[in-house]
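A single protein chain has been omitted; all remaining protein chains appear in their positions.
In order of appearance the chains are A and B, and numbering begins at 1 in each one.
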Amino acid sequence: MNPEMVALLAAVLFVLGAVGVLIRRNALVIFMCVELMLNSANLLLVSFAYAHGSLDGQVAAFFVMVVAAAEVVVGLSIIVSVYRSRRTTSVDAPDLLKL
Amino acid sequence: MSGQLLVFVICGAFAVLGALGLLFFHKAVHAALSLALVMINLAAIYAALDAALLAMAQVIVYTGAILMLFLFVIMLVGIDRRESHRELIPGQGVVAILAGIGTLGLLVFAILGSFPAQAVGLEAANGGNVESLAALIFGSYVFAFEFISALMIIAPIGAMVLAQQARLTAKKTQRERAAARIEAYAQKGVHPGTLPNSGVTALQDSIAVPGLLPAGRISTSSVSQAMVDRDAVVNVHAVSLLTAQRFAELSGEVPPAIIKPEPVDLVDTKDERELLK
Partner (left out) sequence: MILLEPELTGQTLYISGGVFDFAWLMLAAPAVGAAVLLLTGSFFDKRGHWISILAVLASFATALAIFVQFLIGGGGSYSVDYLNWITTPAWSVNIGLYIDQLSILFALLITGVGSVIHIYSVGYMAHDVRRRRFFAFLNLFVFAMLLLVLANDYLVLFVGWEGVGLSSYLLIGFWQHKPAAAAAAKKAFVMNRIGDLGLTMTVFTLLAFLGSSSFADVDAKIGTLSPQWITAVGLFLLLAACGKSAQFPLQAWLLDAMEGPTPVSALIHAATMVTAGVYLVVRSHTIFAVSEIATTAVVIVATVTIFIGAWIGCAKDDIKKVLAGSTMSQIGYMLLAAGIGPAGYAFAIFHLITHGFFKANMFLGAGSVMHATGDDVDMRHFGGLARFLPVTFATFAMGYLAIIGIPPLAGYFSKDHIIEAAFEHNLVVGSAALLGAGITAFYMTRLMMMTFFGARRWEPGVHPHESPKSMTIQLIILALFSVAIGVVMNGWIQGWLAPALGTEVHEIQWLPTPIGLITLLVVIVGVAAGVYLFRVRPVPVAQPQTKNPLVIAGRNDLFGDLANETLVVKPTMFAAQVANANDTVFIDGAIDGVAVGALKLSEIGRKLQSGRVRSYALATFVGAVFIGVITIIGQLG
């Protein structure tokens, strides 16, 4: 199997995740899209490992996975606390980035 | 076609489908499930690419733990939320898709030709995937591993701090809440008393049964929005018809088909139509 195809699949997944981040409004779904992008990166790392015959790519993917787990924990708690104070999970509602 | 390629084609197609589902499902739960689909298929591809440990970790950690966490949170905040796809920011969708196509172009441009013509494969390097990875992780990557384990300790602490935040305002007293309710009644006409109970019929008495008003109309506030979102609301008119039929059967007086009630439209608000959809 040509790893190039795997990399192209990773690219497609990454772009879909990125577009999802931009067009979805539910913070949770956006977060899932971010996870999708991370996964596509992982896929790319694994395909590199396969293509080059080196396990370093897999190690990196492993670390990404662990970091993603930590990120999800913190991110979800942020979403929960925002939801508590604002009663919404839409990212359009808190436009507090503008004073 | 090798088995490897077969796995890639099938699982890759499902992964893309799942990613698209992530983009297009209205409900967060569906999005989470389609993400699970993506992840499991990716796990299969990992396995096909000689990454056994990662495939397992993908299934157990990602799909099993992280996505479950998502579902918990969805249950907490998002189960009764539907997200409309109508874009409110002008040009956002179009520009996002154009930028996505651009990114895809760039990535394809970067990927094509950057891989060795023939993949090396991992037969040589693996020699027992888990052992080899362990050697790397606890060998040359041990410091990174330690830092990440520190991160794994710190992140839950941060999450706990965020979740356990102090009250921003003083807790409202009963008097204040009563005053606010009366105030809302005076200002907007909101009913100050408790919400009406769900309906109790001879055949069903779950919270999915809406209560009936004296005129026979449905009381929209007697069922939870969560029930509406799940399409779990019981059609009381069907139930009452059924009950009347049962009574008729028990008393043996009139065949049920004859006393079919007049097709009176007892539903007269849009909300009620929504309920009985």
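Here are some notes:
Here is the rule we use: contacts are C-beta pairs under 8 Å (C-beta built on N, C-alpha and C of every residue); 3 or more make two chains touch, one makes a residue touch a chain.
What you see is a predicted model; the values in this text were computed from it and never measured.
Partners of the chain left out, restricted to shown chains and counted across the full complex, are A, B. Touching the chain that is not shown, out of B:Q4, B:T103, B:T201 or B:T243: B:T103 (per the contact rule at the top).
Contacts to the hidden chain, counted on chain B, fall at residues 89, 92, 95-96, 99, 102-103, 106, 109.
Although one chain is not displayed, chain A still touches it through residues 18, 21-23, 25, 91-92, 94-98.
We adopt the following convention: only the chains that are shown with their structure count from here on.
Of all the residues in chain A, the ones that touch chain B in their complex are 1-9, 11-20, 22-26, 28-29, 31-33, 35-36, 39, 42-43, 46-47, 49-56, 58-59, 61-63, 65-74, 76-81, 83-85, 89-90, 92. Chain contact summary for the complex, chain B toward chain A: residues 2, 4-5, 8, 12, 15-16, 19-20, 22-23, 28, 31-32, 35, 38-39, 42, 45-46, 48-51, 53-54, 57-58, 61-62, 65-66, 69-70, 73-74, 76-78, 81, 83, 87-89, 92-93, 96-97, 99-101, 103-104, 107-108, 111-112, 115-116, 119-122, 124-126, 129, 132-133, 136-137, 141, 144-145, 148, 151-152, 154-156, 158-160, 162-163, 165, 168.
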